[in-house]
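The structure appears right after this line, and notes come after that.
A single protein chain has been removed from this complex, and every other one stays in its place.
Let's look at chain A:
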Amino acid sequence: MIWIDTLVQGVLLGGLYALFAVGLSIVFGIMRLVNLAHGDLIVVAAYLILVLVSLTGLSPFVAALLAAPAMAGAGWLLQRHVLNRTLGTDILPPLLVTFGLSIALQNALLEGFSADSQRLPAGPLATASLDLGAVTVGVLPLLTFASAIAVILALNWLFYRTELGRAFRATSDDAVTASLMGIRPATIFATATAIAMLVVTVAALYLGMRSNFDPNIGPARLIYAFEAVIIGGLGSLWGTLAGGIIIGVAQTVGAAINPEWQILAGHVAFLVVLLFRPRGLFPRAVD
């Protein structure tokens, strides 16, 4: 029984990690940009939702709907006017700029919201649970997992069934050739970051309802997102979900043996995958 529970909790945790990772995966997959400020952007979105909730008294879900376009707009501007300038053959400038952005965001939040830890009020939903016989699972983790799947389904439809998706894939494969075909990589990149910010808002919603957040908590969330992207393989969103689940299950199984191994087990699982499948489990085509 305990083993079933451990697995189920691990899979649900993986849903949360996948949500953290999908935004990173889009940005990384399309423009090879490693966004070190990704975790902090999630925290920014969480604060934005919090502000909307406390100003209007709306449910966090509705507030997230309002916050999403604002985050997408901010992402578009950020990519268009800042990050696009750093892209090139040298991989160092984007790393440095996003690292600086991470520090700036943390300190701006600290200045604006103080170091108090905050939480999105989810009401009775926060502790609601479903009895599934063998295991009892929380409604909120279940919703998190379902949202991760919904987000990935929607993104896959966008990437493989729409003209915009074709432009994304073409730019990802070869930006120069794509621009010969009338695609503007700079605009495509900005749109991709805007979409990533939509996912970031969803991740922020569930992060903020699950536990406390404060201005400094972002970087701690970034590492799992990176690992999920790498385990899954570049460009594969289902792979990212699989990566999240592998880390989640590794953590809960490690913790069931001894809580000292919980975090370590996730990292070890990542290293083992890297050892045997250096390109991840489901790499998309050849890069």
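Brief remarks on what is shown
Everything below uses one rule, namely that a residue touches a chain if its C-beta (ideal position, glycine included) is under 8 Å from a C-beta of that chain, and two chains touch if they have at least 3 such contacts; residues count from 1.
The working rule: contacts and distances are computed from a predicted model.
The subunit not displayed here is recorded in UniProt as "Twin-arginine translocation signal domain-containing protein", chosen from "Cytochrome c oxidase assembly protein CtaG", "Na(+)/H(+) antiporter subunit B", "Ubiquinone biosynthesis protein UbiU" or "Twin-arginine translocation signal domain-containing protein". Of the candidate positions A:Pro94, A:Gly248 or A:Gly280, contact with the unshown chain belongs to A:Gly248. Residue in contact with the omitted chain (choice from A:Leu16, A:Leu198 or A:Ala242): A:Leu16.
Seen across the whole complex, the unshown chain contacts chain A at 2, 5-6, 9-10, 13, 16-17, 110, 114-119, 121-123, 126-129, 131, 136-141, 210-214, 216-217, 220, 224, 248, 251-252, 255-256, 258-260, 262-263.
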